[in-house]
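Starting off with a structure, shown below.
Part of the complex only, each chain left as placed.
Here the chain labels run A, B, C and D in written order, and each chain numbers its own residues starting at 1.
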Amino acid sequence: MSLVYFIGLAVLVATGFVLGRNRATVASRTETFHSRPHYHGAFVVVSVLLPMMLVFMIGVPIAHHIVETRAIEALDPNLLDDELRRGAALRDIVAVASGRHTGEVSPALARAAETWSSLRSFTDGLILTAGAVVGLLGIAYGLRAISAGFRARNRVERVVKVVLFACACVAVLTTVGIVFSVLFESLRFFQKVSPFDFLFGLEWSPQTAIRSDQVGSSGAFGIAPLVVGTTLITLIAMVVAGPIGLFAAIYLAEYASPRVRSVAKPLLEILAGIPTVVLGFFAALSLAPWLRDLGQGIGLNVASESALAAGLVMGMMIILFVSSLSDDVINAVPQSLRDGSYGMGATKSETIKRVVLPAAFSGIVSAMMLAISRAVGETMIVVIAAGLAANLSFNPLEAVTTFTVQIKTILVGDQEFDSAKTLSAFALGLVLFFFTLTLNVIAMQIVKRYREQYD
Amino acid sequence: MRTIVQSIEGSRAAAERDLAAARAAGDAAKAAAAERRVAAATEEATSLSARMTELSDTAAALQARFEATTAEEPLGVTVPSLLVAVDGGLVKLTRIGARDAAGEVLLPLASGGATAKPGDWQLVTYLTPATNRKVSDQEIAWLEALRDRGMVENRFNTLFFTAGDSREPELAGIRGALVGTSLTLLVTLVLCLPIGVAAAIYLEEFAPKNRLTELIEVNINNLAAVPSIVFGLLGLAVFLSFFGLPRSAPLVGGLVLALLVLPTIIIASRAAIKAVPPSIKEAALGVGASHQQAVFHHVLPLAMPGIMTGTIIGMAHALGETAPLLMIGMVAFIVEPATSITDAATVLPVQIYLWSDLPEIAFQAKTAAAIMVLLVFLFVMNGAAIVLRKRFERRW
Amino acid sequence: MNSMVQLDSATAIAAAAAVAGNPVKIVAQGVNVYYGEKHALRDVDLDIQERAVTALIGPSGCGKSTFLRCLNRMNDTIPACRVTGRIAMDDQDIYDPQLDVVQLRARVGMVFQKPNPFPKSIFENVAYGPRIHGLARNKAELEEIVAISLKRAGLFDEVKDRLGDSGTSLSGGQQQRLCIARAIAVSPEVILMDEPCSALDPIATAKIEELIDELRENFTIVIVTHSMQQAARVSQRTAFFHLGVLVEIGITSDIFTTPKDRRTQDYITGRFG
Amino acid sequence: RDQIRIVGSSTVYPFTTTVAEQLGKTSGVKTPVVESTGTGGGMKLFCAGVGVDHPDATNASRRMKKNEFEQCQKNGVKDIIEINIGFDGLTLAQSKAGPTMSLTLGQLFLALAKEVPGADGKLVANPYKNWSDIDKSLPNIKIEVLGPPPTSGTRDSLHELFMEKGAEQIPALVALKKSDVKAFDKVWKTLREDGAYVEAGENDNVIVQKLEANKNAFGVFGYSFLEENIAKLKGVPIDGVAPDFDTIASDKYKGSRRMYVYIKKAHIGVIPGLDKFAAEYVSNKATGEDGYLAKKGLVTLPKNQLEISRKNVEGMVPMTADPLS
């Protein structure tokens, strides 16, 4: 049915467009039209598409509901309240109705299947007819609207703009969804643990509170070690990725020959796709032991799951965020600005430093912020390489843990219902959310202050 | 060891001298300390010489075993395996004497063991004791026999690409994961590219510049920092619980990943759109193009390289992601490759994650192979995007 | 430097007389423009006659471009820019929220001060306008429009073999002529030209001036120029701006021979600044 | 839905998937989908309700907890069939290249607990840096044990099987248990956090590889990983008993624990093949002594216990809350 409906929809849309355009074309030979014929066509399309989609989206669920209820009623009215059996019964009914059922069919079931298929074909027909009527009305409306003064383009563009706006809202809705999907659980968490302890406590040790029957389950939910750990690892990652990424971008955009660039940039981008699990293994099994041995060689005590190893690998991963995106914005700086600088006798590096980079500043900051965000939000690398030891330490050679590691282990592990520990994952998510929010607000202020609009 | 003992003896002698000196001088404290040192050294020396005797005894015993001509040595599973190839068969030695050896037959002898001539045999040694390996001697024997008959060959494992997952490493294949990945990424791309670009266009070109848009902007940047597993929570809450979409389905996976990479694409696209000089847009407006026409005809094509970069990065990110899929049930053992976006399926990184966690060692090779496949997938995907991007790239 | 302008008085006066009776196409009343804090135009009242060439002159930075950009609401694209007052074209307020600004711009074409070709081929640069307005029914017609526009802008011979090359690879003067070709390709009712000949040699300039003269038959033209000779040669009416104020407007020959305002006189005799 | 869905422990995952695959191959039932969510995560999903939106079975590397059972009841998951499928051994393993060791649980406790009784019997922060600090006979190397994080079911086993029993071997703590059970519980439930015990995440293969790289380190994980990597690793005998198939199956080895699969009775007959799945799981060819699961490293149940599981399945006997803790 859906298939038929959408084929019909496509046909009506196509006809509508052609009719609208042709009629406008013909009419515009004698009169000057406000809008181009294809905009009139597009307007007809819109006036067909919107109502037809609406009919489908409202009609189908209602029809399905009615059909199912009736069919099950025909089988056994008691089933209506039994959610589980109901599903099974429905499957049987559908199977019988579509002739896929193996095994014997009880009369009741046959009757129900009969009800189902007859009702189903009835509602299907109804929806199809309704769709066709609405679609044809839409075409008629769209065609009638065609006149010299009719601002089809403006109408269509308004629809486009609404669509664009809706798309922008998706991101916002996602945020809202995320906040809400962690908010309630977080609130429950804060009923158990005081927000003050949570935000300012110096010790993170959810394992001490793993069981409800356990004593001393308070005081171990201080996020300070996580904040420090996250900051430390992100910092290490950015110390690696910031300069290297930026230099790589500068090299690619300003120094590299087109051939080198066309090879090097994709290669860098491959980095993005290496599963972070794999990178995590690399950090934990290759880099970390190497660092430890190196440390021992020079008399330093390096932990096997040092923040350094995780940070370095993370840095490797996000290099390309910085490099690839920055390369694009640097490339977009008009040549005339470079010429202006070279013409003053500036060296290439001076030109890049003082003219190109400032002009590309806001884009570069965007790239950096994206990289930082990725580093803060990245999970698997740190899970595997950094471990879970919640040390309150700025020493990169020690093991630390991060927000994401804790969230992941708590959510994925063998958690229990409603323990403060399980809930703490949500609170962590919420706090991390505001943590990065602050970071972003600051970054945005910086960009606003230093942005240079070239032309 | 002897020298160590001597040095200890030496230090004890020194300590004793100190002790005597201290006693002579009447320095009680020093004397006590020296006394302790003497005691320690003595104890150490005794324990060491005890150990020495023990070792030399063992050495002597071994020597005796070696030299005894009549004694018999049993060969257990903890010593290297000795196999004798004789008369077309293979015998595993279980006992070895000075003159003869006994063993069990792994491969039957051609003539029932009657006619083997002296010197007409060959000794094969496997240094790793049987306890330390997964393959038994019998299995080795069979393998060797098959190899001799030319029935063992080494060839490319096409099954790996045509089979679904399995718990038997020999049968496990990547097809299910490949199909799942393709479907999931398709859903992701179809959703996140248009939505991301549209959002970027709206924010950069049409949105009134006010607090609200600023808020949206910060919001989007912030989304990029949300841990991916939280997107899984979102998917669980919204798509599975609220909309009732099927668990483990590429559709839901694609939706979640689309939301996950949306910020990346929006941010990259905005930066790219911002970088197009306004004079280009003005030129279009000047000949009577509408704002939307100017954007779609001129700004967007010029911003395309940046948008493609964002898409490449975003899709690569989606390709490598495991954590959010955990919450929506895609981290699962699924044998049959999905045939539609609502079938249960798994994806490559998840397959890697799952295989890497299985005890069978053979799965480690599978894991590595799957990683290679993932990288190839990535190359192909990026390659296509990069070719496209090159067509849009220009400097003005 | 005494009078910097030589007027071929007889022809100029004749031309002015010829257009004197033309109806008014655009009326600006009390126009004020602000760029953020900066008050760039103050209380400008100005009529622009149909099928005539109006020249805007004045020292650099006096607000000529700003005023020009008000006439097709190009200032809308500058976020900091704010316009007050009334500008009406054919008795229709162009700042009316009801008005379709896109249609306005299709009717009021513009050549910008800095040449800004699209980073597309030369052909596509010119073909863009006719395409979006559906002025050509088929490819042949489109090619014709492009060729004619390029010819009128005096660029055709130089680029006819390389219509596929990027518009940005042209020389400065060629880019400027390309932008002119692009603007006239859509045959707008009003053409705003912001120093269209600044990068052109005398011959190319002469060609453009000829074009302007020819266009005047059917179109309304507003031209910003810093060359008073050019203003004298091509325009029937001239407006003199100074520090954001419209000092004087009148028949071109009058402005150059008997200016009413002291500042105008000082400027045209080069005594200024 | 016509496909069985199973969630739960990653420890049981290898076995359940094997059964699922066999079922799919031999019985014509569509191969069940088995998710690896962790025991607790699985319980949460399992107990969320009955109906096609909820899984039919869950794997657990420990027994269902009382509060989980109650949650199930509350959500209408009334009748649950419990199948004990076999044992897993919690093993302490090290690289083959490492020094040979044998530990008592008491020594292990002293090595891992956060607080241990000091000279005067009072609890002090764990002072032991090297194994030889605990007992002279042990080698003089740093204590470094890689083990599961607190969120894993294996960690629960580590506490219950090793730490609690270990604490009970120490006289000072036995005394404490008598005087203050809570304090005693706290002692064995808290592992040290100064780096001697390293939480190494969920992936046991990572621990295996880390042990290979560091011959002085020890790892805690399931027996099947030890068996599979027997070429590189060796198990440390606990209280004189080394972990192997027989010692685990006979409960001689202190680290043996049971694994379970829980099935919703309400789904049997509704979801096609669920009954067959349960039957397959307890069949001789799967969990029997020489069944295919044994080849996968499962330590099978003794005959009589397997019989109980079988009866549970055949009679669809729902579990009760009584034996749960």
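Definition applied: a contact is a pair of C-beta atoms (placed from the backbone, for glycine too) under 8 Å apart; a residue touches a chain by one contact, two chains touch by 3 or more.
Since the model is a prediction, treat every value here as computed from it, not as a measurement.
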Requested in this report: Since only one instance of every chain type is displayed, give the whole complex's chain counts in label form.
Outcome: A x1, B x1, C x2, D x1
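In the analysis below, only the chains that are shown with their structure count from here on.
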Query raised in the report: Can you name the chain whose C-alpha mean lies closest to the mean of all the C-alpha atoms?
Result: A
Report task. Tell me, please, which chain's centre (mean of its C-alpha atoms) is farthest from the centre of subunit C? Result -> D
Query - Centroid distance [mean C-alpha coordinates] between subunit D and subunit B, Å - result: 23
Report task. Please report how many Å separate the Cα centroid of subunit C from that of subunit D, as a whole number. Result -> 84
**Report entry** Whole-Å gap separating subunit A and subunit B, where each centre is the average of the chain's CA atoms
**Finding:** 27
Requested in this report: Among the residues of subunit B, pick out those that touch two or more other chains and give their numbers.
Outcome: 278-279, 290-291, 326, 356, 396
Query raised in the report: What parts of subunit D, by residue number, touch at least two of the other chains?
Result: 37, 202-203
**Report entry** Interchain contacts (touch definition) - all pairs
**Finding:** A-B, A-C, A-D, B-C, B-D
Report summary line: Within the complex, subunit D is touched by subunit B residues 128, 131-134, 166-168, 244, 247-248, 326, 329, 331-336, 344, 354, 356-361, 364
Query raised in the report: Across the complex, what residues on subunit C touch subunit B?
Result: 72, 74, 77, 79, 102-103, 105-107, 109-112, 114, 116-119, 128-129, 132-133, 166, 168, 179, 182-183, 185-186, 188
Report task. Please give the residue numbers of subunit D that touch subunit A in the complex, ascending. Result -> 1-2, 9, 37-41, 43-44, 50-52, 61-62, 65, 67-68, 71, 144, 149-153, 156, 182-183, 185-186, 189-191, 193, 195, 198-203, 206, 209-210, 213-214, 266-267, 270-271
